[in-house]
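Sharing a structure, written as structure tokens. Questions coming.
Let's turn to subunit A:
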Amino acid sequence: MPDLQSLLTVAGQVLHHPLVWTLLKIVLIVLPLLGAVAYLTLAERKVIGYMQVRLGPNRVGPLGLLQPIADALKLMTKEIVVPSDANSVLFVLAPVMIIMPAMAAWAVLPFSPDLVLANVDAGLLYVMAITSMGVYGVVVAGWASNSKYAFLGAMRSAAQIVAYEIAMGFALVGVLVMSHSLNLIDIVRAQQGPLGLFNWNIVPLFPLFLVYLISGVAETNRAPFDVAEGESEIVAGFHVEYSGMTFAVFFLAEYANMILVAALTSIMFLGGWLSPLDHIPFTDIALLPSGMPWLLLKTAGVLFLFLWFRATFPRYRYDQIMRLGWKVFIPIALVWLLVVATLMQAPLRHLPIINIWFH
Partner candidate 1 sequence: MIDFSVFVFYAFAAVLLAAGAGVIVSRNPVHAALWLVLAFFSGSGLWMLLEAEFLAISLVLVYVGAVMVLFLFVVMMLDINLDRLREGFWRYFPVGGLVALLMVGELVLASLSKNFATMGRNLPAAPADYSNTRELGMLLYTQYLYPFELAAVILLVAIVAAIALTLRRRTNTKYQNPAQQVRVKRADRVRMVDIASGETAE
Partner candidate 2 sequence: MSTIPNFAPAAAEILLLALVSLVLVIDLYIDQARRALTYYLSQGTVLLTVLVLVNHVNTAPVFTFSNMFVDDTLGRVLKVLVLLTVSVVFAYGRQYAEERDMLKGEFFSLILFATLGMMVLISANHFLTLYLGLELLALAQYALVALQRDSARATEAAMKYFVLGALASGLLLYGMSMIYGGTGSLNLQEVAQGLASGRVDHVVASVGLVFIVAGLAFKLGVVPFHMWIPDVYEGAPTAVTLFIGSAPKIAGVAFFVRMLGEGLAPLAHDWQQMLVLLAVVSMALGNITAIAQTNLKRMLAYSTISHMGFVLLGILAATQQGYAAATFYISTYTLMALGAFGVMLLLSRAGFEAEQLNDYKGLNKRNPWFALIMLLVMISMAGIPPSVGFFAKLSVLRAALDAGYTWLVVVAVLLSLIGAFYYLRVIKLMYMDEPEDTSPIGGDLDVRVLLSVNGLAVLLFGILPQPLLSLFNHAVVQSLR
């Protein structure tokens, strides 16, 4: 009979096996993410509630804090209805196809200089590639449902996501040019400088920041670009036929994507984990030093913008969305890319003022 000592050694060995260790780290990222998603839904209802001068959910638990748990329980116990004549395999596969990229993209996201699951050199490309796969879930869901509303929603969504992905990609190329790297940690490091928050990419790349942020809203099918599920026109869009847990997964993916875009915005343009107060004397001791809390704070700030947009703007018309994506954002991004590339050239980048950002 093995004694406790050898049991612990074996456990340690198993734990340190690369496969087990990585799985453990994945769980450590995904579980808080799911928690964040749950409470983001509550935050959304609360924020919009206050903006509309009402209270929002306040019945389940103190201040309505247990509301997401109740929602989750309700959805889990509901029946999953598969419409007749629907393509049942793809119908069930679609939610999986949409949640998978929303989770997988987190693998390369650095939370602090040395807190990242996989420090990949081409991290930025990886994020773009993985997030671009989310559209399959939408398209397949719309098609497999065998429903006209769902199909129309899927068509709208596919065109919209592909259009805005291009603008987003160009905005990220600007970031790449600034930081000389595709590695997300290096991208944050490149934003470190003597001027604190004025060294962040948001200053030299402000047009690209706007393009990225707004495209991010469109990518996640959020208001005011949520024509894919526009309930006034096509009931609920691509997920109209889904119920119970399958519906919950779509919901989960949408909010996980929101958090992802917010975190990426923070990393690409808002200095990631860097503290805006780093170079103001005495504040670094009293307040938070650079690190993960700052990243989370910034992410939360961007998420608040998402909620604010939803409470403020009326829904865009579909042709206007396409026009904005193709004819406004892509040209803006391209022109600014040209400006950045020109300023990065040797004779220009040594000039005072310009050399603050372009070096």
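Following the convention adopted for this analysis, a contact is a pair of C-beta atoms (placed from the backbone, for glycine too) under 8 Å apart; a residue touches a chain by one contact, two chains touch by 3 or more; residues count from 1.
Regarding selection, all candidates are chains of the complex that A comes from, given by their letters.
This is a predicted model, so every value here is computed, not measured.
Between subunit A and the candidates 1 or 2, touch in this complex occurs only with 1. Contact residues on subunit A toward candidate 1 in their complex (touch as defined above): 90, 120-122, 125-126, 128-130, 132-133, 135-136, 139-140, 143, 151, 154-155, 158-159, 161-162, 165, 182, 320, 323.
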